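Here the complex is missing a single protein chain, while all its other protein chains stay put.
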Amino acid sequence: MVSEPHVESLALREQFNSAEQQKDASSLGMWVFLITEVMFFGGAFAAYTVYRSIYPGVFGAASRTLNTTIGALNTAVLLCSSFTMVLAVRAGQLGRRKQIMAFLVLTLILGMVFLGVKGYEWNEKYVEHHIPGPSFQMEGPGLQDHAQLFFSLYFAMTGLHAMHMLVGAGLLSWLLYQTWRGKFSAAYYTPIDMVGLYWHFVDIIWIFLFPLLYLIDRHGH
Amino acid sequence: MTTAVAEERETYLNAGHGVKSWLLTKDHKRIGLLYLFTITFFFFIGGVFATLIRLELLSPHGNLVSSETYNKLFTMHGVVMVFFFLIPSIPATLGNFFLPLMIGARDLAFPRINLLSWYLLVIGGLFAIFAMVAGGVDTGWTFYTPYSTSYSNTWVIATALGIFVAGFSSILTGLNFIVTVHRMRCPGMTWFRMPLFVWAHYATALIQVLGTPVLAVTLVLVLCERMFHIGIFDPALGGDPVLFQHLFWFYSHPAVYIMILPAMGVISELVSTFSRKAIFGYGFVAFSSVAIAVLGFLVWGHHLFVSGQSLFAGMVFSFLSYFVAIPSAIKVFNWTATLYKGSISYATPMLYAFGFIGLFTIGGLTGLFVACLGIDVHVTDTYFVVAHFHYIMVGGAIMGYLGGLHYWWPKITGRMYPEGWAKLSALVIFLGFNLTFFPQFMLGYLGMPRRYHVYPDEFQVLHVLSTAGASVLAVGYLMPLIYFMWSLKYGAIAGRNPWKATGLEWQTDSPPPVHNFDEIPIVTREAYDYSGTVGQEVQVG
Partner (left out) sequence: MTTETEHVDSVKTYAVVWIALLILTALTTGVAYIDLGPFSVVVALTIAVCKMLLVALFFMHVRHSTKLTKLVVLGGLLWLAILLSLTMADFATRSWIGA
């Protein structure tokens, strides 16, 4: 059970005694990291909760300028990317290299589509003068000032989310390269598993951003 | 017998040579030393600022530096000491070095991430140093909005970026510790056989992981606000600066426990070793660390009593704050009970432990004063608060840090420090500390506000006393720096277990081999089991 220092490999680094111990450690480490991400976004969610409670009417009016159809479709795109990601992990479990590559490429494409649509939405805000700052314009009582708060949070939260997507895209590209080099097998696919957890987590953040920013004030007053 | 072998055998220190073997090392022990050099450097930078502050306060008329400069001095003193010295101090140096050794592991779970976290601290530190050299920052270490976002003309962005990056260093250290404690314990090392130092670091790691990300996102919002004026903390656009204070203290109050919990872990080791007794109420002490970590997240609003927070929230936070006293008192009582009928020896580390227990008790009890809504209205933003948190951070955390450094110095370097000089410095530090900070309690209670350099003449006597104490304290801090370096060459060879202590770290060579143990140990006994003939046993190891 207790082994002497051994020759290092990807699946068994020198500080571990068994591949199983290493895998457990990686998994726990990733989950703890995701918890730090929960708290990171948590601060932004707290700001959103506070200001929506102070300015419910303004937040409603500002929220209704967002395009729900595009938001919903983009949510669907992201959920599809989570589906392809989990299939890539499954292919990793089974050690099917070509399937891993295929599903990673699909995930990457879907992620890029999401970011493209997001970019289109941000551009719409620019055209409509809904970017906070000197050029901000919104007609209505209290909107010129306080609606900027909504859009500040909108850009901060969707922006942080998009940055996480970009990091995820980078990780997917790296995984593709490593898979192509034949680094992964049924015995060692931990990186695919870990990036999968990260990708799903970023998906979950959007699952909450979508209703909070687009939906909950949709019905008229 | 061991001395002759020690010259030739491979240790973590002589296993590789050259700068590269240090800068690219994955060995937790070497990374611990990299941290040690880094935080010592920052400690002396922060100390220079403290010196200038105390010199300025010698006279009530503010005639050494301008008000603007003074604002920068106390800001940079706080920023450097909190984020670049105290937060990484014990966990990143002693924790990094000894946590794997104490649980019988070859390394932390993620050695590469461990090295990365050191680089992040250095990069964050370079940002902060750049800000200091370029002209400084004057917001106070708390970066309160809207001053930090809209009005200050100093290097807020560079400093905040530095803290942001250093924060990830702290997060990664915590993550590494959590996974290591869960997954890397050697056979027989059950949770309730772990040294209390490890328990304390586990609790600390929880705070680092759960709290620091909130500071990170808060700093991101501050940066956005300052660069783009997006309104999140700007009352002109409907933002509420108090929200910043909530988010900031959600991290920064528990951050105090990032500083003090590891010190408490050190004290548990010291009290046990130098009383030759198991810690009284091991389970209570272990769980009190976790309890402090958890309760620490429920009390942050006591920093906002006079900032416009609702009275209801003030009452809730005040009430919850008192609960922190329970686990803290459990620790103090159990250390004291451990001493009872113990076979106490007064080696230097034990002197620091005594110092810690006394000073932490004063710091903790005055914490109850300021946690009380009514009293806090009177003493908020006075030297009473300054004295209170220095009793915790300096009297507590730094005493624990120095005590631990002396205790494990023989293990780290293989050499003993000079006991006489060390005892003298412990005494000088204790006296200097009290002379510096006790007058500040009185100053604060009389109404001397913090962060002012011009003050009424009647406060001068107490300020002079405080500055005199700071001079003594500075001498006390310089002494270890000198005799530790001296001991590297001239210190007596330590041997495996100079204190005849029980922990696993004492069963391997001093300094330890690269993989810590020639053979992974198997633990069969509780921690701090001094009932047997420990002294002979460790020689066999």
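Per-chain numbering from 1; labels A and B assigned in written order.
As a convention for this text, a residue touches a chain if its C-beta (ideal position, glycine included) is under 8 Å from a C-beta of that chain, and two chains touch if they have at least 3 such contacts.
Keep in mind that this is a model prediction, so the values were computed, not measured.
Chemist: Over the full complex, note down every shown chain the hidden chain is touching.
Modeler: Looking at the entire complex, the absent chain's contacts are A, B.
Chemist: For the full complex, which residue in A:L10, A:L28, A:M101 or A:L176 touches the chain that was left out?
Modeler: Per the contact definition at the top, the residue touching the missing chain is A:L28.
Chemist: Would you mind spotting which of A:L12, A:V58 or A:L87 touches the chain that isn't drawn?
Modeler: That would be A:L87, which touches the missing chain.
Chemist: Pick from A:R97, A:K183 or A:H200: which residue touches the chain that isn't shown?
Modeler: A:H200
Chemist: Residues of chain B in contact with the chain that isn't shown?
Modeler: 182, 210, 214, 240, 242-243, 246-247, 250, 297-298, 300-301, 304, 308-313, 316-317
Chemist: Need a quick check: the contact residues on chain A for the chain that isn't drawn.
Modeler: Contact residues on chain A toward the absent chain are 20, 23-24, 27-28, 31-32, 34-35, 38-39, 42-43, 45-46, 49-50, 53-54, 68, 71-72, 75-76, 79-80, 82-83, 85-87, 90, 93-94, 196-197, 200-201, 203-204, 207-208, 210-212, 214-220.
Note that only the chains that are shown with their structure count from here on.
Chemist: Considering the complex alone, what residue numbers of chain A touch chain B?
Modeler: Interface residues on the chain A side: 1-5, 13-17, 21, 24-25, 28-29, 32-33, 35-44, 46-47, 50-51, 54-55, 58, 132-133, 145-146, 148-149, 152-153, 155-156, 160.
Chemist: Could you please specify the touching residues of chain B with respect to chain A in the complex?
Modeler: For this pair, the touching residues of chain B are 105-111, 113, 171, 175-176, 178-179, 182-184, 186-187, 209-214, 216-218, 220-221, 224, 228-232, 236-240, 243, 246-247, 250, 515, 519-520, 522.
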